[in-house]
Structures are given as C-alpha cells and as structure tokens.
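Can you keep this structure in mind? I'll have questions shortly.
Note that one protein chain is taken out, while the other chains of the complex remain in position.
What follows is subunit A.
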Amino acid sequence: MEEKEKKKHRAKHSGPKAEKKRKRYLNDLGIGDEENARKRNPKAFTVQSAVRMARTFHRTQDLKTKKHHIPVVDRTPLEPPPVVVVVVGPPRVGKSTLIKCLIKNFTRQKLVEIRGPVTIVSGKKRRLTIIECGCDINTMIDLAKVADLVLMLIDASFGFEMETFEFLNICQVHGFPKIMGVLTHLDTFKNNKQLKKTKKKLKHRFWTEVYPGAKLFYLSGMVHGEYQKQEIHNLGRFISVMKFRPLTWQTSHPYVLVDRMEELTNPEDVRINPKCDRKVSLYGYLRGAHLKSKSQIHMPGVGDFTVSDVSFLPDPCALPEQQKKRSLNEKEKLVYAPLSGVGGIVYDKDAVYIDLGGSHAHQKEEEEVRPNNELVQSLISTHSAIDVKMASSKVSLFMDSRPLGSEDVGQEFVMPKEERQVDLKTGRVRRKALFEEEEKENDDAVSDEEDDQEEEEAMSEDGSDGDDEDDAEEESDRELLGEEVALGRAKRLKTEMAREEAMNELPAFADSDDDLEMSSEGEEKTALEENEMEEDEEDEEEEDEQRTYENESSDSEFEAASKRVAESKQYEINSEDAEMRSQVSDHSLKRKAVLTTDSGNCTAEEASESEAENSSLDEGDDEGSHGEDANRKGFQHAQAKKADSIRQTKPKALEAEDDDDVENLLREEEEYEEKIDFSTDTTGALKWKEDLTQKAAEAFLRQQRSTPNLRKLIYGTAVEDEDHESEDAGDELGGLFHVSRPDKASKQKANALDCSKFLIEKPQDWDLEEVVSSIRDCFVTGRWEDDKDAAKLLEEDEELYGDFEDLETGVVHKGKSAAEGDESGSEDDTEDGKMSKPEPEEEEKKKERMDKKRKLKEMFNAEYDEGDATYFDDLKEEMHKQAQLNRAEFEDQDDETRVQYEGFRPGMYVRIEIENVPCEFVLNFDPHYPIILGGLGNSEGNVGYVQLRLKKHRWYKKILKTRDPVILSLGWRRFQTIPMFYIEDHNGRHRLLKYTPQHMHCGATFWGPITPQGTGFLAVQSVSGATPDFRIAATGVVLDLDKSITIVKKLKLTGFPFKIFKNTSFIKGMFNSQLEVAKFEGAAIRTVSGIRGQIKKALRTPVGAFRATFEDKLLMSDIVFVRTWYPVSIPTFYNPVTSLLKPAGEKDSWSGMKTTGQLRHERGIKLKQNKDSLYKPIVREKRHFNKLHIPKALQKALPFKNKPKNLEKKGKTPKDQWRPAVIREPHEKKISALLSALSTVNNYKIKKAKVKHREQLKEYLKVKQKEDEQKFKRQKEAKKKIYRILGQREKKRQKSSLKGSSKGEKSM
C-alpha cells in the first residue's frame, strides 16, 4: 500500500506558541516586541496627546513652584545661640524625666531638680537650651513665642489632652516652630495589637494638627525611673541634627530667654522702702535680631522697660574651640543652668559669683568646677545681698592657710585687676585698677609717674582733687587695717574710685580712643627702655605730662600748670611752653580767621565755644578746674590745637598724609613747638600769616578726612557718655560737688538757619590748571582705572586667549608674552625694594595663572547657566550676596566696636540691666516660670488703635461679645483689652457687631500696643484657673494701625406724620431743632410699611418738624424713620497681664477686669429686661370697616353703572305678601312619615352598598397591582432576553466583520 504522502508540517501562525516564537525571533533580530518599541524608540512615543502633555507639564511646574519660598536674607549669625527646646505636655506625662534624661545623654551629668532653662552643648556646632513648660496658659503662650523646637509629650495611655491642642494652636498663631511629638507611657499597654492601634490613631491625629508626616517619637517605657537609654540617644540625635525654619517675628525682634537674675538695688533703698522699684540685671543668650542698648523691651508678665545698660559676657557654655575632631571630649560637654544651681562659678561684669544651688547629688562629678563643701559652708552668709556677701566673705582653701578675700578671687576672674604699688617716697600702698591690656604695657615707671602726678594733684587746690584726698585718707585707713582685713562694700567703692582716678590721671586721653592711650604709654615704655640717657628720658616723660597738662589746662590755669611743671624741674620746656602759650595768645587773630572761614564746621564752632569758655575762665571761675569739665575742654582744646598744629606743620603733615594717628599729631605738636621756636628765632613772627585762609581750609578738610576724628566729630566717643555717667555717680558718691556742665545742645548754634545745603566757603579757582586737573578723571573723558579701561581690558583678553592657531589659514597668533610685562613689573619691584626675594615673582605668576583660570571658569559658568537662570534664582543669588556682605562687613572688628555699629548680635551672652522693675518681680521670683525679654521695634512701645481680622475659635463654646474684656496675646505681650467687633459692609463701612459671628471672620478694633501688620494673635477670656473646656477664644491677625477709628453703629430716628397731603407729609418728633433738620436735608427716609421718601425742609412750628415727600401717600398711623450711622468710641483700656508679679504658687491666678456678665453672675444681679423687648403672643383685633358713604350729590352725578344699587335694606314685607303656613292632614302626615322612613332605610342601604363596593374595589386593585407587577416583571425578563440575543447577534456580526477585516489585514 502506497504510503500516503504525509501531511506536511505547517508551522503555527497563531496561538501562544507562535507568538512566543515570533517574539524570540524578533528579539534575536534586536527589534523586540511592541512594548519594547516604546523603550527602543522613545522619541516616536513622546507626544501622544498634546493636551495631556500640556497638563503634565503644567503639573510639574506647579509642583516646582510650590516648593519655592520667598527667599529671605539669611541673617543667622556664625555662632548661633543655643536652640530653644521647649518640653511641653500635660501634668505627670514625664516632662522633667525627659529633660533629665536628655541632659544626662548629652553631658553625662545628672540634675536633681530642674528650674528654669538648662543650656547644654549637644554637639560640635549646636547648643540646646531646654526648658519645661507647665500647663499655665501664660507660660505656654510665652514659651511658644521663643521656641525653636517643641517636644510635645503625649500620654499614650490617656490620649490627647486639651493642653496639647491649646499649645498647638498657640504655636500656629505665633509662627509655627518645629514640633516633634513624643509618646510616653507606652508600657501601660499589655496588648500589642491595641498598642499598635493606639499609636496609629494618635499619629494620624497628630498629623492633622501639625502636618502629614510630622515626626512622632515613641518612648516605650521606663527603666529605673528613666527612659530607655537607646531611645533617648536617638531622640537626642534627632534634635541635634534638626534644621529650623526662620520665623518672622523671631527673626525681626531681639529676645532673651533669661537664665539668671540678679538684683542690683541699693540695699539702703530697700531698707528704707521695701516696696521701692528695683534694679535688676538679667542674663541670657541674645536671640533673633540685633539688640541696641537704650532700646525698649517688653517682659511678658511684667511690663515695658527701657534697657538701661547692656553688656556682653564671655560665653558660659561655649562651643568647643576646634572643630576638627569627631566628637566632644568630656570637658567640652558643658551644662549651664544657673537657676537650677549648676555651672558653679559665674562671671559678671565686675564680680564673680559662686552659685550654691541645692543640688548636691552631682558633687563628685563636678569636683573641678564646683567649690568644695567646706568652701561652700564658709561662703554662706545669709541676710545680705550676694555681692556684699561675696565681698565680705573669706575662704580658706586649705585648713591652715590664710583666708582669701574677695579681692583675691577677683584677681582671677574679675576683668579689672588690682595691683598693689608701694610708693618709695611716702611708703603708701596704692591699689590700681588695671585692665588686662593695660597691664602688659604698664610698669613701675608709669606708676611712679602717676604717683608723682597724684602728689602734685594732691598739692594743687583743684576741686577735683578733693576726691583724691578722700581717697588718700581711705587708703591710709586701709593701711592701718592691714592686708588681712576683709574688704567691705566701701572697699568696692574704693576700687571704683581708684579706677576713676586712673581716668582722672589721664585727662587728655580720657575721652579719646583706647589705642591712643596705648600709644602714649607705649611711648613712655620705649622711652623708659632707653635708660642710658636719663635726662632725655626725663624730658620725654615730663613732656608727656606736660602734654596732658596742656590739654587739661586752659589759659587761666596756665599758671597752675607752670607751677606744677616748675615743681617737676622742667625749666626749658616750661619756657618753651610759655613761648608757645604766648604764641597762642598772639594767634587769637588767627583763630578768628579760622572761625570765619570754617563757620560751616562744627568743630570750629566747638572750638570757638571752648574759647568762649576759656575767656570766661579768664574772668576767674574755678569751675573749669573740675576734672570732667577739663576733660571735655581739653578735648576741644586739643582739637583746636590740632588744627593749629596742622596749619603750622603743613608741609610735614603732607609728608605723613595718611598718619592720622594721634600719636603723630602729638609728635607734630612737638615739631610744631620746635618750629615755632625756629620761626621766632629766624624768619620772624609774620610768616605764619601767609595763606591763612588756604591753610584753614586745608586744616578743615584734613579734620574731615581723618577717620577717628570724623567719628569723634560726629558721635563724640562712645566711651565718653559712659564716662560721664560713671562720673556723675562718682559725684553723687562724693556728695560734695555738683558738675555744672554746659548744655551740650547749646554748643551748636541752636537757633541758626536750618538749611541742608552745603555751602562752599572758599571756592577753588577753577581757572587754574592744577585745580582743573584735580577732577579731570571724574569724567568719562578722563583716564580710566586699569580694570575698567577698554583698551586695557582688550589687552587682557588677548592675553587670556593668548596663543591660538587659525586652522583655516594656518597662521599662528601669539599673544603678547605676559612675562615681558611681568619682568618689567618685577624689575620695578626689585628696583623699588632691593630686599625683595624672587619668591614674590613666582607668586605673582601663580596668581596670574589663577586669575586666568578663574576668569575662564566664570565665563564657562556664565555660558552654562545662562539658560535656566530664572527670576527666582536671581533673587536668591541677590539675597545670598547680601547675606555674605552682612557677614563680612564687621567680621574683622572686635566685639566692642561691632556692638556699637550693629548692636549686640544674636548668639552673645548678654547681661541686661533694667531699672524701675516692680518689687514684686524680685520678691515673688519663681525660676519655674520663664522670663523673656522681648525687644520692641520702632514705635512698638506706643499705643494706638489696632484693627484685627478675628475669628472665634471653632472649639470655643461661647461666642464673644463686643465690649467684653478679653486677654490678647499679641507680639511679645499679653494684655487685657476691650475689643469692638465689626463687619465690613459692601460699601466699606465698618458696622458694629454685638457678637462675633459663628463661623466667619469679623473685624475687631481695640486700643492697645502698636504691633506690625501681619502679626498673629490669640484671645483668651481668662488666664486664671483651669477649665475643662478649650481656652482659646479667638485667633486672627493684625490688619491695620491707626490713631482714629471708623466703626459705626446703626441709629434709627423715628418720627410721625402730623399732616398728610398727597405725597407730601409733615413729620414731627424726629429732630429737636431746625438746625438738626438742616443737617439732614435730603436724607432718605422710609416708613415701616416701606414707602420711601426724602427730607425736604424744616418747618417753623413745631420745633424739629419738617416737610418730606414720599413716593406714595402716608397714613397717619405710619411711623417714619431715617437710618443714620453713629461712630462708636472705643474704651482706651489696655491692661498688661502681670502674672509674673503674683506671689509664688498664685502665678496662674491673674484676673483682670471682669465682664459684666461675670459680675452679674457673682453678685446675683438679674438683668432688668425691657418689657417691650419681651416676646408675647400677637393678638390681632378684628377690623371693622365702615360703610362707604357716597354723598347724594355725587350719587346723582355718577353714571348708572357706578351708582350704588340695592343698597337700601328691604323694608318689612307687607302682610299681604306673607306666605301662609301649611297644616297637613293626618293622612298626609302618615304618608310623609312613611316616606321619610323609607328614604332613611334606602339611604342606609345605599351607604352600606357603597362601602362594600369600595372595599371590593380596593381588594380588586390590590390583586390587579400584583398581577401587573408580575406581568411587568415577565415582560422585562422577556425584553432582556430579546435584547441579549439581539446584542449577541450584533456582537457576533461585528466580530465576524472585524475578523473578516483582520483576516483581510493579515492576509494582506
């Protein structure tokens, strides 16, 4: 049988296998399948839908811009203040425990009791100030304003408490600091599932309050009364790496979280009047913005004050010095909490305190920092102020050693140090107050010299020396007492005196720069070193003295001065001096010239005035001899003389042009003296008269030029003022003399012409060539600087792009070899100074190369970044530049000068003195309550009307009433005030509201402190006691500040018509006089029924009546009213909450003004209600309308149809028309009775049948409905079936057609 040919294998074209194969095949080819096509050729798939693409683009842009914040200049200082961490939560949630654990974690120290803020070093660059916040709403409000980070403790076993939400709301209002939740008491959950559930629930609730994704920390449980070490460690890590956003209020105001308080009141004053206002000094890190001294501050809970003094102290909790290493060593893990009694010794401006807080638990750990127990015991002496205590206490470090007085302690720590100096001649022991810098340069000779001077001063009869004599007496006293005598308070005074003496001893320099003193002393020192030439040395020394005298002494004092000089055996100099003096007196004319020429210059004026003083002194006043006066005069005098000297030594001065050092000036003065001698000897006295005006002008300009002079000229010296103050105090102490100082203001021409023009006294001659050339380069036609000159720049560019080869032409362009120029430059250099080494040359080259590189890089950057530099980027860049400039500007200056320019910068540890603090603040001081000093901006200390946008808090149960006092927290302050609520009408009218709307914003105006617009606030009704309800009544923001208000309330004036014409009526009772009516002429009026009208004109009688027109006729019963708006006055009530002044334990019970409601409730007074305002049922009387009466005449005239018809009552029907009564027969009666009975029966039957029929119908309808429903259902089913079939058929048809086409396609 022939084998049938086998069916050939046909490869599968469809099915999964074929599909797989095809895929593999395509993959092998590298083409891939359909999905991969997207990957393979993405460009082909980019735009599928333009709309969609636009949308995605839009969305990405939205997201991008959403991330943008308005860039602000970064003003954070290089060494920021410690971060304020506020630990907050309801009571017994574990706040203190957490703080203790954190401190232990960071510092390895265990604090027993925590009072007030605790500052710790948490890392190389970060410090923390941790403070606990109780549940008092005052504390919560205050701390929310200063917090950088809030650790919000939540008792997980209990859930959220009201305090938590209140604090969150307070934070929201006053700028939102970083908030981190911490769940505690998690060990109370035994069931793991429930724990998980609770955690999740709390987390999500927390997120809705803060922001989704806010960090919530879990502290699982306690071990030996502490949290688990690892968890606390993690929490610490979180805190120390956290970043903070700048908050507007905090960055624009300086503030201090006080961590130490000292009272400085004079104990005597307190003794006399225990309730007298106190002077306190408060310490803390300055935060926020720069603080200027003499600025206004607010202490929440106490009140407003003016800072009387600010000084910065060395940082008690400094960051580690070097940053290189990875972790801190034990010594650098500092903790500073004076209120809790940690930290041991504290340094003040002029004293050292050893704080003896009750914590003894950590003595062993702090052996090196804290004093010995015995030492502590010996130091304790109660019943006296701490500084007195300090001064009088003696301690012995070893059992048998000499006890140490406070002065010994002071030697180690106090800024001014003491030095005992024994005078050889008199054998006196003197104490001199030395400052550190001084000490280096001082030596015995100086003191000798001073002693000499002192002696001389003692000898002279000057009034100022009275103090010195006193001093001398005291000193002798001290001698008697010997070394071992403990120093009392008087001694302290003495040291001050001594310091003051030191000031007096250098009168000429008392108000000049420090370096000036240095220089003079330095001079002395160098002079002293040259001991070989003793005479010369003496000369110089005494010259110095003489100089001081010169400055101090006026012409009248000259004799005294010469006497003194004579005593010091300085005949030559004396004679020279005399010569000079004579010269000076001769030069009065010249000075006059100066005056006339320099009238625009203030110093000249001063000089003139000083001269005036001099002249007055000539007349024989000895007031000028008073030290301070002499100081100032000396200063002026010195200035005048400086001018003189400069005038005289003009060529020399030109040589040393840049030297405006006063030392130089002094030298010049010497030279000037010599020169005078010379001139008087050789060329004659008239030489100086040459070119007087020119010289004067020069001198004036020079004075303007030299910086310290200019600064001094404008501001005086900053030191000066303080000196004056201290000297004032000194005078009071002395109690003998009063300084009669000429008023500073009178020094200027007080009543001169007020003109801003800068008049030119002596114009230069612009015809002269050299004068013209002096400004030649100010014009574009002049020569340009190298870095701007176009030609030069081109050259440089050429250098930059130096050598290149033109590829097309093959020409090699060579840049000018820079070396040539360099060489020439370097040659110049070498010529200039032969000493210069070859190194600089190399360096220069290197620098040049670097320059080139930098330039290239810049160009590249410019080219590269050009594309996507947006406005935002530019703005950011600008801000960044400004920030850098801010940092760099005062960086190289020392803190003393910086403080003058900038104010005290944030991050400094400052001591702020405040006077006139209420005594309760000190007496009722409780370290558990935070003290905050908030700086106030300009005119933020003033009061005015403040407009707010306010909304009642949705959780607050009651609504707020206008004219009820509320307590607002706004800015730094908490105060009680009376707000008036209003709403703005569509026409901009502010209409008074009686109550706050329920779920809407409204306006509010109150009388209170001016606070910048945009500041948030919150209102509470009471800060005392605890209520179970939510305490925050309202929140909002400041909109506007003004000195007047525009709130009005509606006032309706009513009147009654007394005569009504057609549309005109006369109205009375609305006004009281014609004048009133005249004011309201043209006003719109209305009746209650809605007829509108207008006031026209007043009537003569009755008074206050007027004519008015209406759109319709009134009725006599109508009431007419006019709607007017009456301005509301706001009670000027502003009462700061003084909760810190309350006694300890009652600090949360401050209550201010009560609302009328409260008062009524307390006293049981019922409100007497107006009877008319009560609601009562409306009884409407039935109205009777009279008949319409138409006069007969009218009736006649009317057409028939309008004539009243048939209106007349019918008369009685006449008897003949009466109908007779029907009387039935008995038979008829029977019939009718039967008929009625039958009909009754019939009626009943019919009724019955009807009822029955109705029931039957009902039944039938029910059945019918059922049937219908079933029928409908059936039909529906059937229809469904049919449609399904139809649909299937349709589908099939479609499928088949598709298949056909697909097949067709495939086949194609």
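We adopt the following convention: a residue touches a chain if its C-beta (ideal position, glycine included) is under 8 Å from a C-beta of that chain, and two chains touch if they have at least 3 such contacts; residues count from 1.
One rule holds in what follows: contacts and distances are computed from a predicted model.
With the options "Large ribosomal subunit protein uL16m", "Hemoglobin beta 5", "Major facilitator superfamily (MFS) profile domain-containing protein" or "RNA 3'-terminal phosphate cyclase-like protein" in hand, the undepicted chain maps to the protein name "RNA 3'-terminal phosphate cyclase-like protein" (source: UniProt). Only one residue in the set A:Ser756, A:Asn987 or A:Thr1101 touches the chain that does not appear here, and it is A:Ser756. Taking the complete complex into account, A:Gly941 is the one of A:Pro71, A:Gly221, A:Pro246 or A:Gly941 that touches the chain left out. Of A:Met53, A:Ile775 or A:Met1116, it is A:Ile775 that touches the chain left out of the display. Touching the missing chain, out of A:Lys292, A:Lys876 or A:Lys1154, is residue A:Lys292. Not every partner is drawn; the one left out touches subunit A at residues 73, 75, 252, 289-290, 292-296, 298, 303-306, 600-602, 658, 701, 704-707, 710-711, 713-715, 718, 743, 745-746, 748-758, 760, 763-764, 766, 772-785, 882, 885-886, 889-890, 900-903, 937-939, 941-944, 1009-1010, 1012-1014, 1039-1044, 1134, 1136.
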